[in-house]
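For reference, the structure I am asking about is given below.
A single protein chain has been removed from this complex, and every other one stays in its place.
For clarity, chains are labelled A and B in written order, and residue numbers in each chain start from 1.
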Amino acid sequence: MILSLLISNKIEIQHLDLFYGAKQALKSVSLSIPEKSVVALIGPSGCGKSTLLRSINRMHDLDPKVRLDGEILLDGHNILHGNTNLNKLRRRVGMVFQKPNPFPKSIYDNVAYGLEVNGIHDKTRIRAAVEESIRESYLWDEVKNDLDKPALDLSGGQQQRLCIARAIAVEPEVILMDEPCSALDPISTAKIEALILRLKERFTIVIVTHNMQQAQRVADFTAFMYLGELIEFGRTSAIFEQPNQELTRNYVSGHFG
Amino acid sequence: MKISATRADKLATVVFQFSAWLSVVVLAGIFTLLLYNGFKAFDRIRPQEFFLGYTWNPSGYSAPHYGVLSLLGSTLLVTCGAMVIAIPLGIGTAAYLSESAPPRVYQILKPVIELFAGIPSVALGFIGITILSPVLAHVFGLSNGLIALNGAILLALMALPTIITVSEDAIRAVPKTFREASFAVGATRETTLWRVTLPAAMSGIITAVMLGFGRALGETMTVLMATGNALAFPGGFFEPVRTMTAAIAIELGETAQHTTHYYALFAVGALLFAISLLVNILSETIARRFRYSQS
Partner (left out) sequence: MRWLFLCAVLVFLLCCFVFWDIASKGFGVVSLEFLLTSPRKGMTEGGIFPAIVGTIYVSLVTAVFVIPFGVATAIYLSEYARDTWVTRLIRAAIRNLAGVPSIIYGLFGVAIFVDGLGMGPSLLASGLTLGLLTLPYVVAAGEEALRHVPGSYREGALALGATHWQSIRTVVLPVATPGIVTGVLLGLSRAAGETAPILFTGVAFYLRYVPSSVWDEFMALPYHLFILATQHHAIHQVRPLAYGTALVLLGFVFSLNLMAFWVRKKYSVYGQQ
């Protein structure tokens, strides 16, 4: 493809198979994710989009029943290789979850957490990074006087932006977002979408979403998945306006899902 | 020395696994120790005398007797007596708590029962001596109230909180639809309880009873203090008895180490341990079946 010549790919997924015990959840998925772009993964529930997302920072390692075959190259290195340091990988590939999950700590400690577990103990540096990340997440004006208050006292939308701040504080290269707005109201959703558009200047973002308008608003590229297979991948406009596959057309036009 | 996070992670894994094994080591250790010391008793005592003998009198003047049946009989008499009292009371209370107690009554009853579960056995034994024994002596016209019945009543009190708590959970776990279906065909609350709710909770209730039984069986101080500790084979609820636990508690302190008597007490301990393990395993088996039937 001409596309891949023009833009360097941050992540290359090649022939990825994933099994839950005997059940195959991903079937030979191949996908290239360009650097500093937003890629949306869409598809009906159970199509494997979240499963694919969680493979990219190997969150599946928590579940002993999961087996992965194939390759996921991050900057050309296969992260599925047995000797990958998972802590370093997850520092490079951050994640924002479906439900906001701030720790039951203060706002400040939440954002500082990732730095501390990664061995940074310089207080001034942490303070600077915390402020920077909260500003980046459009949250600073709302919390700047309450940094030592419990994070769980924030509203759902604020909590999710705090989780984004927490994720970007460790300066990852990739951010994975697993339906980050599904638990939020429309105003909070709009704020997060604006945030995503700004973050893509610095980070490569992969987002799973149920909301097709959201995919159109934030994503440069969109992948449509169905029953564990990648059906179609391309520029978001192409996927939504001129899909090559019948299945994609039916899905994006709301015939099923 | 500062160690890296990865090193600390590996170290933590090893430490946790090591301490988890401790429980297995302790259980195996108890088992081995009791068997090992218990078996030594049979150097001097014939097994048939131990297991089939009716007389336990280790310091007998002419010849010592090590018949465990007297102790076992006492233990069973007191424990089963306790169950006769505790089962109806416990299940009745549990059914009241889960089926018909108004919230305000519940909020008083429940904490009292929970607190009572924590009462030290020695304190109950003390009540057995000061209150219950004179009462029993008076009511039944006996010279002394330190008898099997005293122990049985106290052990019932001891086992009640366990039976009530576990049965209450079991009765609560019965789906509401069962009860509604019964009411819908015109059954009274009484009939529904007897014919629908209690049978549906039966395996949980049996588990509760087994747990209470296990607790009463292994109880030492209460029976030691309240049952008179006579060495004869138990003649009934109005006679003093000496249970297995009480025999160990009284006699081990007066026995020289590595004597036949010393090892015989370990043999009694081994038998007690085996019985309580059996009760445990039995109640677990029933509980497991209970979980499946509920899902």
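Operating definition for what follows: a residue touches a chain if its C-beta (ideal position, glycine included) is under 8 Å from a C-beta of that chain, and two chains touch if they have at least 3 such contacts.
These numbers were taken from a predicted model, which means no experiment stands behind them.
Undergrad: Can you tell me which of B:53, B:73, B:125 or B:145 touches the chain that was removed from the display?
TA: With B:53, B:73, B:125 or B:145 as choices, the missing chain is touched by B:125.
Undergrad: Touch as defined at the start, partner being the missing chain; which of B:59, B:100 or B:259 qualifies?
TA: Selected residue, touching the omitted chain: B:100.
Undergrad: For review purposes, identify every residue of subunit A that touches the missing chain, sorted by number.
TA: 57, 59, 62, 64, 86-91, 94-95, 97, 99, 101-105, 113-114, 116-118, 152, 163, 166-167, 170
Undergrad: Provide the residue numbers of subunit B that touch the chain removed from this figure.
TA: Against the missing chain, subunit B presents residues 5-6, 8-9, 12-13, 15-17, 19-24, 26-30, 33-34, 37, 88-93, 95-97, 99-101, 108-109, 111-116, 118-127, 129-131, 157, 160, 164, 189-190, 193, 211, 214, 217-221, 225, 245, 248-249, 252-253, 257, 265-266, 269, 272-273, 276-277, 279-281, 284.
Methods note: only the chains that are shown with their structure count from here on.
Undergrad: Can you name the residues of subunit A that touch subunit B in the complex?
TA: 85, 87, 117, 119
Undergrad: In their shared complex, at which residues does subunit B touch subunit A?
TA: Per the touch definition, subunit B meets subunit A at residues 5-6.
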